[in-house]
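Dumping the structure here so I can ask a few things about it.
The complex appears here minus one protein chain, its other protein chains still in place.
Just so it is clear, A, B and C label the chains in written order, and each chain counts residues from 1 on its own.
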Amino acid sequence: MEVKAEFLNVTVSRGSGDGVYQEAFQVPAYDNQTVLDVVSWIQQNVDPTLTYRFACRVGMCGSCAMMVNGQPRWTCRTHVKKVSTNQKLKIEPLRNLPVIKDLVADMDPFFGKWVEAEGVHHPTRTRYEPIEQIDPQDAARTTANEGIECINCAVCYAACDTVTNNADYLGPAALQRAWTVYNDVKDADKSAILDAVSGKGGCHSCHSIGSCTHYCPNELNPMQAIAGLKRATSKSFFKKGR
Amino acid sequence: MKRPARTHPLWLAYILHRLSGLILALFLPVHFYVLSQAITNPALLDGFLKFAEIPVVKVAEYGLVFLLAVHMFGGLRLMALEWLPWTAPQKTLAAGAVGAAFFLSTIFFLQAV
Amino acid sequence: MDIRLYMAQRLSALVMAPLVLGHIAVMIYAVQSGITTAEILGRTQGSILWFLFYGTFVLAVSVHAAVGVRVILNEWLGIKGNTLNLLSWAIGIGLLLLGGRAVLAVTFL
């Protein structure tokens, strides 16, 4: 009933390392079809060995991101209609990360940098103390809130040319997290954060290319967060001379 | 190859800034060399300045000043973005910078011819 | 790029901004009357102000371009470590020497 006599011409990147090749598939087109559905259809119906990753299927877990027609996308929430012109789709693993197999990228470097950027809470209180009262309208709090809904999908990481060009660069998501923690009034070690983002691959490597912000599926603004870090580190540079 | 579309204004601003900086950096030694001829070989410098009257060279010169202006405003835009608390109409700033650069270098160009 | 390089690049850029504006203004004014070596030298020769003006520019631009090109060398050509350091210093010092000679040429020598 929903099936139209139409097909999508899908090219999928297969393999890993030196053995990467492209394979073409014809996939029936449906209404309400997402890119993840297209990939799933191939695996479930024609090529059982096709590998991809997903979990939540509703844009919460950030594990399904791939390159779709050259652009980084969360595939579970990307409608085919939104990205395909003339029924053509080209699907590849996320850019800027090692490929494990087919459409699955190794996200370890991404999370390694997340921790390296001190994107981790430094407690001021323990579980035996009451929860801190914090004015939700407070300026720092509002700033922290802006980046808090990141689902670590690495779409921004894949979009950024600086990440491609500079292996040390921590990347937009990790830096945005660092900025969020930095603005958290509950955080005890702001100078550790500034130190972490002031090194070789820190926030200063960002050229404000803005692809991160452009592609973030959650409409977050890592570019702005990184600018915040540049500002904060500059201030502390003048104050402390380092 | 995996290559995200980069057709958004900020990416263009970035590549323009980078290329203009690079070309300026390549041109600068030449510029310095020519100027230092002022002592050792004034005729050469004069010759160069004459040479600079040729329209093609004029356009190239115009290009360099244009690049300098583009790069400078691009750079100022970046620093404003980084150091001043961020305001939303970012893209307007980028466009404005390029516009101003055009304006300046056009004046220069018109003055020159 | 770490914070030291970053600050060097931004601060030198800030120093250059008014100088570049000034320079362009002078050039606009100058080309109107048609530039000659004599004309340039007439303006600048023996002037400590012009020496400081261009001297500062040369100093700033050496730092600025060295850092700038360093980043590009690293990102686009993948040059790293000592080679990168060496190249950056070479660019900076090279520009400083060339530029210094040019400034001296038009002002004092």
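In the analysis below, contacts are C-beta pairs under 8 Å (C-beta built on N, C-alpha and C of every residue); 3 or more make two chains touch, one makes a residue touch a chain.
Quick note on the criterion: contacts and distances are computed from a predicted model.
One chain of the complex is hidden; its UniProt record names it "Fumarate reductase", one of "Molybdopterin synthase catalytic subunit", "Ion-translocating oxidoreductase complex subunit A", "Multisubunit sodium/proton antiporter, MrpD subunit" or "Fumarate reductase". Shown chains touched by the missing chain in the whole complex: A. Within the set A:L8, A:L36 or A:L229, the residue that contacts the chain not displayed is A:L36. Taking the whole complex into account, chain A touches the unshown chain at residues 1-2, 30-34, 36-37, 40-41, 43-45, 48-63, 76-79, 81, 100-102, 104, 107, 111, 114-115, 119-121, 123-137, 144-145, 148-152, 177, 181, 184, 186-187.
Definition applied: only the chains that are shown with their structure count from here on.
Between B-C and A-B, more C-beta contact pairs are found at B-C. Measuring from the averaged C-alpha position of chain B to that of chain C gives a distance of 14 Å. Annotation: 34 Å between the Cα-based centres of chain A and chain B. Chain contacts: chain A has residues 230, 234 touching two or more partner chains. In chain C, the positions touching at least two other chains are 10. Only residues 67, 70-72, 92-93, 95, 158-159, 161, 207-211, 213-215, 223-224, 227-228, 230-231, 234 of chain A touch chain B when the two sit together in their complex. Residues of chain B touching chain C in their complex: 18, 21-22, 24-25, 28-29, 31-33, 35-40, 42, 45-46, 49, 52, 65, 68-69, 72, 75-76, 79, 82, 104, 107-108, 111-112.
Only residues 10, 13-14, 16-17, 20-21, 24, 27-28, 31-32, 35-38, 40-41, 58, 61, 65, 68-69, 72, 91, 94-95, 98-99, 101-102, 104-106, 109 of chain C touch chain B when the two sit together in their complex.
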